[in-house]
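Not every chain of the complex is shown here; the ones you see sit where they belong.
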Amino acid sequence: MMVGDQIYELCKELFPINRSLTGDGVRETLSILRRELPGLNIMSMPSGSRCFDWTVPKEWNVREAYIVCPNGEKICDFSLNNLHLVGYSIPIHETVDLEVLQEHLHSLPELPDAIPYVTSYYKEKWGFCISQQERDRLKPGSYTVHIDSKLEDGELNYAELLIKGDSDEEIFLSSYICHPSMGNNELSGPTVLTYLTKYIMSMANRRYSYRIVFIPETIGSIVYLSKNLVVMKERIVAGFNLSCVGDNNAYSFLPSRNENTLADRVALHVLQHFVDEFVEYSFADDRGSDERQYCAPGIDLPVCSIMRSKYAEYDEYHTSLDNLDFISAEGLDGAYQAYVKVFDVLESNFTYKINVLCEPQLGSRGLYPQESTKDTWGIVKNMMNICAYADGTKDLVAIADKISIPAWDLIDIVSKFKKSKLLEKV
Amino acid sequence: MMVGDQIYELCKELFPINRSLTGDGVRETLSILRRELPGLNIMSMPSGSRCFDWTVPKEWNVREAYIVCPNGEKICDFSLNNLHLVGYSIPIHETVDLEVLQEHLHSLPELPDAIPYVTSYYKEKWGFCISQQERDRLKPGSYTVHIDSKLEDGELNYAELLIKGDSDEEIFLSSYICHPSMGNNELSGPTVLTYLTKYIMSMANRRYSYRIVFIPETIGSIVYLSKNLVVMKERIVAGFNLSCVGDNNAYSFLPSRNENTLADRVALHVLQHFVDEFVEYSFADDRGSDERQYCAPGIDLPVCSIMRSKYAEYDEYHTSLDNLDFISAEGLDGAYQAYVKVFDVLESNFTYKINVLCEPQLGSRGLYPQESTKDTWGIVKNMMNICAYADGTKDLVAIADKISIPAWDLIDIVSKFKKSKLLEKV
């Protein structure tokens, strides 16, 4: 069974919960993640807290919400699909004419059977999202709109897990838990990150420490940065924002603002060798998730993203069509495996220096393959290439790039070479 | 009315004057420019003065010059077109056979109705320029050649205008006033420069000082450099040689020798965003005007050129066909506007640093556009891009290059951001 199958099951469990920047749905989601990841530390920041240029918003909870049509039919029922309610809608119970109602409805003429996803975090108002098909059927008359929501001081919740490695240097992984019932954007990010965290915890030897966070997007990363910036800048050597890692249609890459960090180099190396093709986006034109905060001037963390179909680049994005059918076990598994490769390469990515002048005698050192098979020649070639390029100035990824092979094909050889004292770290 | 119309009028006024390296025509031209630019300082250097490797030539003046044909017809009359006389022709009054005359005639078989432009500054001789058509009609017989010119010790004239700005750092602008009756090469350069100088004088706030010179080509720039090199090297941060800025057929760019100076970066940025297409020449292969002196080793000033049709690259070049019909108000205006953009960008091209960690809240700072129109989204995008890239290492042009928009679209935003203390210069 693929790991992707397990990730997909977790998506199914989390899917119906009403997540937003704050509220019970976020806490319920984080509890389920803590069940999967014992030790996950759930934290909070009170509404009204000032974090850099931002203020933590009120907490939002919804008991029920729907519209009653002139004929008594109940539509836009939040209990059937939480996308029907505009996020952060204020409470209301009122009867209004269709014309007034129309000003509070959102639909997509170009996707007539999709319910769009709309929020209004920082401007208090109410609204419903509805498919264009259903909207077109509304008749003139009086509509009762009912939103039993609360918008009051409370807290913003997020979760953190620090996994110690040999070094204080950290790999940073972030995903967000503020999207209601959608699949690729976003349940794929936190669920793939959950299983990657399990993988990291299972590593026999961990060179790096790992800092893993589940936060609401934007305000959550700003809150987290405002509390942890000094230590993050000191320790983080590579970071990844996990979002849109669930469908099976594409692979894509969004670089960090500084573009040539260790994170970017390893992510690009993995994509170049692990997948057939991928779309390369630019930070300037295409950024849109928490890398906007992690890479902001003065923050300058080396955070990039490997994604499947990127947010804002597929038709189903931010609609009810980005559902459990849009993502798949295969899609989730592909992203999971790519990130596993990223971690494997990072953990092995030392700079090596050969201890022998001129080419070494692999045979007399017992390093030559015993059998001569079709693979042998390739292994010997890789061995000699490592000897040629391990000059104390190139890390493993740079050597692999130089000789155009995946870095993971070199990990075993380097390990043998180290044991036989042919190579040393510099 | 376009500024180009006014520039064209000035071209018409200056066109008939007989300019050369020296002489009354140069002084008359400079007087007219001083009428336009009060404060223009007309200067002189005596014949025989030694400047670097060069010697200032004698002063040359012409009263009249023509040829009388065997049949009494007067041809090659200098008073009808000053191109008929080879520049710096010595005086002569003599009757010669057609065969002898032919050795002193210049024409262009490939442009049969054009009078070529020929000079002999550093070798004393005489000659006439004639269209090939007219030359072909000459019959054997005795021709009286009459050149009433003077070649004697005098002075070389040029003009300088220093416009003070907030800083001692200077933008250097140079054009030449040694070409007789031609249009693109060259009356376009000094006339466009005259109107650019008016523009510079009209600037409300001037960050930079401007050093503007009108000189005879080559010997003039050498004379000027020999007198001002130390201060020029100290102060000039960007320079432009204005030549061939009059026709409406093309835009082109000639880089400085060092290629990546501030002047080159800004000129290229303007061309990339201001015109549909332009020809990019190379300093090694295509240089030919005063940038040869300004960029010489040891001089090393950052001088490049935005041009319309470049010298030596159009058929009419250095002939009577490069006349007032070849240039146009539109052509002159296009070059003028491009240079205006260059100055506007230079004046605003500071390096900025954002004062907030993570993305700022534009709304709460009153920076968000009030109305939501089609343009709004672009403005907000530009705002957020400035916030993302104003990291204290990139000047405005570098930020604009990074996000692929004209720097002038950012000037207003930067100004607002500075007022609200969101940005500061570094």
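First chain written, first letter: the chains are A and B, and each begins at residue 1.
Basically, contacts are C-beta pairs under 8 Å (C-beta built on N, C-alpha and C of every residue); 3 or more make two chains touch, one makes a residue touch a chain.
Given the structure is predicted, the values throughout are model-derived calculations rather than measurements.
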Given 2 visible subunits, total identical subunits the whole complex contains: 3
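The rule is simple: only the chains that are shown with their structure count from here on.
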Whole-Å separation of chain centres (CA-atom averages), chain A against chain B: 55
Parts of chain B lying in touch with chain A, wherever the complex brings them together: 353-354, 356-361, 363-365, 385, 387-392, 402-404
Residues of chain A touching chain B in the complex: 52-54, 122, 218, 221-222, 225-226, 229, 257, 283-285, 287, 292-293, 295-300
